[in-house]
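Notes follow the structure.
The complex appears here without one of its protein chains, the remainder shown in place.
Per-chain residue numbering starts at 1, and chain names A, B and C are given in the order in which the chains are listed.
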Amino acid sequence: MASPDVSIEAYGEYETAWCPGCGNFAILKSVKTALAGLGLEPHQVLMVSGIGQAAKTPHYLNANVFNGLHGRSLPAAQGAKLSNPELKVVVESGDGCSYGEGGNHFIAALRRNVDITLLAHDNQIYGLTKGQASPTTMEGQVTKAQPGGVMNSPFNPIAVAVAMKASFVARGFSGSGELLVKLIQQAIEHPGFALVDILQPCVSFNKTNTFSWYRERVYELDESYDPTDWSAAMEKAYEFGEKIPLGVIYRNDRPRLGSRIPAVSAGPLAKQPVPMDTLSSIMAKYA
Amino acid sequence: MASPDVSIEAYGEYETAWCPGCGNFAILKSVKTALAGLGLEPHQVLMVSGIGQAAKTPHYLNANVFNGLHGRSLPAAQGAKLSNPELKVVVESGDGCSYGEGGNHFIAALRRNVDITLLAHDNQIYGLTKGQASPTTMEGQVTKAQPGGVMNSPFNPIAVAVAMKASFVARGFSGSGELLVKLIQQAIEHPGFALVDILQPCVSFNKTNTFSWYRERVYELDESYDPTDWSAAMEKAYEFGEKIPLGVIYRNDRPRLGSRIPAVSAGPLAKQPVPMDTLSSIMAKYA
Amino acid sequence: MSDASVNICIGGEAGQGLATVGQMLAKSLVRGGYEITVHQDYMSRIRGGHNTFSIRTSTESVTAPIERIDILVALAQETVVLHAGDLADNGLVIIDSELDAGDYPHIKVPFKEIAPKAIFTNIAALGILAALLGLDRDIPAKLINDTFGKKGQEIVDQNVEVLDKAMAWVNESGADFPDLPPAKGGEGRLMLSGNEAIALGALAAGVKFCSFYPMTPSTSVALNLISYGAKMGVVVEQAEDEIAAVNMGLGASFAGARTIVPTSGGGFALMTEGVSLAGIIEQPIVFALVMRPGPATGLPTRSEQADLNLALYAGHGEFPRAIYAPGTVGQCFDLTHKAFDVAEKYQSPVFVLSDQFQADSFRAVEPFHLDALPEPVLPLMEMDDAEAAKYERYAITDSGVSPRAVPGMSRALVVADSDEHTPDGHITEDKMVRVAQQDKRMRKGQGLLSEVIPPEYVGDETPDLLLVCWGSTRGAVLEAAQELRDTGTSAAVMHFSQVYPLNAQDLLPKLEAANKVACVESNATGQFADLLQRETGYKVAQKVLRYDGWPFTAASILEQLGA
Partner (left out) sequence: MSDASVNICIGGEAGQGLATVGQMLAKSLVRGGYEITVHQDYMSRIRGGHNTFSIRTSTESVTAPIERIDILVALAQETVVLHAGDLADNGLVIIDSELDAGDYPHIKVPFKEIAPKAIFTNIAALGILAALLGLDRDIPAKLINDTFGKKGQEIVDQNVEVLDKAMAWVNESGADFPDLPPAKGGEGRLMLSGNEAIALGALAAGVKFCSFYPMTPSTSVALNLISYGAKMGVVVEQAEDEIAAVNMGLGASFAGARTIVPTSGGGFALMTEGVSLAGIIEQPIVFALVMRPGPATGLPTRSEQADLNLALYAGHGEFPRAIYAPGTVGQCFDLTHKAFDVAEKYQSPVFVLSDQFQADSFRAVEPFHLDALPEPVLPLMEMDDAEAAKYERYAITDSGVSPRAVPGMSRALVVADSDEHTPDGHITEDKMVRVAQQDKRMRKGQGLLSEVIPPEYVGDETPDLLLVCWGSTRGAVLEAAQELRDTGTSAAVMHFSQVYPLNAQDLLPKLEAANKVACVESNATGQFADLLQRETGYKVAQKVLRYDGWPFTAASILEQLGA
């Protein structure tokens, strides 16, 4: 279905509501580059999001869009994908959306393994609501809502995903564009649920995890790293301090949900006829 | 506060609505034994639960009870504990309640580390609603709602809790009563969030994970096992097949939330005066 | 009160299989041409406790349960304790020889002798009942064949043998109960419960997706869809919670699948943010809201009509919706079918409001004519590239309805947004656009109003007493009105199978024509009466309310009316 010659221009160029310097700009560009690079045309793509700064991303490119509720992008995305397996479904939402309000859907999606991609713009803060701690905000960080410092231990999405043996787990950084494009492409092509947690500086509210904080720490996993080695992945998952690894942390090939449901394998549900004869014989059983 | 001579009779004896042969009977007995053994009197204990067969447990003993909504026991328990640190707060709920509907609260509670105990009666099925798959139902298991077999990979509460470095993680079995009593007591005495996932046969709806299925597999971790060794714990967490370890899987001593909040350290909020003079000077700032 | 119906109540502990006896007898009666109304009363537990399965049957239409018991089948001693007091003068207790029926007229049945193994006790009970009621032996025998056929001929034969033994035992024992008169029911009738009819109605409407989280008494809607899912091409997904269920359903609907989300009170409460989302993104979706008594967990296996207000106002902000409230099992089918088309036509959430009583109540239903169903209303699938380039999901139109394209079916980009949006679906904070879009959405309400199903009116146009009702109480109210007429009161019934929107102008004259209006509903505040006053200004003179978890009977209505 993918045509080889889709240009990034096909995805358009829009004004945004983001702050100058925000990491989201670079992520948006990587997303467009990745989609175009895969030869996907805008109408073949469905971008799903919740509410937050990250969640505005789908408004800034050409695609089908389902911009739903804060924290609820994953269920909507899975419902859409199960109903039309031909759509490439990409979820874009923040750390609060994905791991806070949407935490239950996150762990359920890891288990369900529907073939969608989650790009979690992880700025370790609630951006749109002006800087309260998110699940990934570091312990001790002071915010207006946490004047005594964050007391919860941070949520480690990579560790939880690897621990749950999710089928594709990667970490990117808005400042490492080329790598990010590759990760997004691999995530989209992975036949199952793919998580890309993307480190993203929020210049307005996160003065701890700044661009240079990330820049100084991130490094790219090299060829010697084997993402199919679960124990190695579990170890890498906890590297989030002096050094932060970027790349595909873990991958396996457990079957995706859709592949096991006959109706889904038959293509878009909207195009499947209603077998009235079958229904007649079903109803006859009640006579 | 604990008096040394509380008898199990103080916790009463009630008719239940459970099926004959249900694992819940043994758990109930262990809970009463554990509480009495700790010298806790019924009025010092608050049992919190959601909705389900397991969640009926608090009705079958003497204690303070908050039997709230399906899946929502953990927030209620944490709110109560933060408001009265002197209460011993024990949550009893099923696998569906704790890891399904309540999944987001489960991962948040692991992070928040309020000093409460979660006894998750894990029968790997939705009992009260008549046998649909729960998050812990094994892959491939056939139920009325999953006639093609469960397609999701099961939720492993122990693995997720250890991966998130929860402060106390244990596994018990309704059929190993003595051990269970000890685990419950340790969990209650642990100063932070303590999870005891309790394997519990459901004779009516889970014909896979029967009493003998568990009995054949469970073994007690011995002295040589060090629950403060995180890597060892992570490995044990995945032992759920031919063999299933029982005991404290993992433990650490990170500070509990309440200990860091001044108002909570001062005792029950209900007994704390309202400092009207302070309020007057606060209001003066608006003049 | 006396009537020609026979009410058979089978009581016992959960797990004793009384629903099996009940369903097989009910189906035998339907196949024999009789009318039935089943009331299932069960507790929130799996074994033990005490449940009943009551079948009221007659050659004439029966539309409601009744208190009086003509035959009480006591599978447990407690059945006698709890229910023998309701026995009719010429009633009969059927009881195992090892149990005690006290002074009540009874037949002691040696179940252990008739049924070689405990598992056959249910069939033995069926045989006893069939014989007492004078049913043709071939009817239950054939039913046994249909039911156990796939387990092999041996099993069938064993069961039929027990049936025959039980029927023979009745004849030999000289046990006596008047035979049912010859029945009138036609060919091909179905025996269906309310929830089965909702599931079948959805299938007939082409449902393709169902997401749900288990909750009594709505679960069986999903379970019925699951059992036919593979054959009918329906994807049914058990979600991690109700919030996931509604959002998954909206995603599926967006991608073009006709979607139903079944739930009950507390589960629906969790979905209300999603209902609001459906409102602003204008996504068709059908909710089957099967009510039980609240607040909160309340009485989880019992019946009530107290979530009307919740369905009416669920979701923050303002947007149109339609709410159906079937009053018969047939209406459960018809209105669920209609709900899908109305949801698509007005791109709005549509509710089918039922309750535990109706969900579990089996009835004899005339066969549905699948061929005669209207053509489904469908979204835009194909579009040429030129049109696609101009496509706007929320184009302003006179009707408020904007053409709804399905993403991925053409080059049109379909943009749905929970924020206020421009016609092309993108986020905006512009005042004028806001007002234009809100007005557009609200205009769909006029379309919905134009398609409202008027209430059914039975009786005199200027009655002394008009009984207003909605949903599952229809049967009891009709019966109560008939009794009133039989005793000389001019009584009429106005039953709403659509409770929202309401057509105030049409209603007022009818209400005002009655000498007195009473509203009958299963809740503690009279929610529909209040809605009526909100919409028409008309205040009913009396609210007849019941909220103990049990369905209305004619007698319970008449008692409150002081009749």
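The rule we apply is simple: a residue touches a chain if its C-beta (ideal position, glycine included) is under 8 Å from a C-beta of that chain, and two chains touch if they have at least 3 such contacts.
The model shown is predicted, which means the values in this text are computed figures rather than measured ones.
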Displayed chains contacted by the hidden chain, counting the whole assembly: A, B, C
Contacting the left-out chain in the complete assembly, out of C:280, C:329 or C:514: C:280
Residues belonging to chain C that touch the chain removed from view: 43-44, 243, 265-266, 268-270, 272-273, 275-277, 279-281, 293-302, 304, 306-307, 309-310, 312-319, 417-420, 429, 431-432, 434-435, 438-439, 442, 523-525, 527, 530-531, 533-534, 537-539, 547-550
Contact footprint on chain B, counting only the chain that is left out: 17, 41-44, 46, 48, 51, 56, 59, 62-69, 72, 74-84, 86-87, 104-105, 107-108, 261-264, 266, 268-272, 274-276, 278-280, 282-283, 286-287
Residue ranges of chain A at the interface with the undisplayed chain: 17-20, 51, 53, 68-71, 100-101, 103, 126-130, 132-133, 135, 144-148, 204-205
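We adopt the following convention: only the chains that are shown with their structure count from here on.
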Centroid spacing, where centroids are CA-atom means, of chain A and chain C in whole angstrom: 41
Whole-Å gap between the CA centroids of chain B and chain C: 38
Multi-partner residues of chain A (at least 2 other chains): 104, 107-108, 261
Where chain C touches two or more other chains at once, by residue number: 230, 240-241
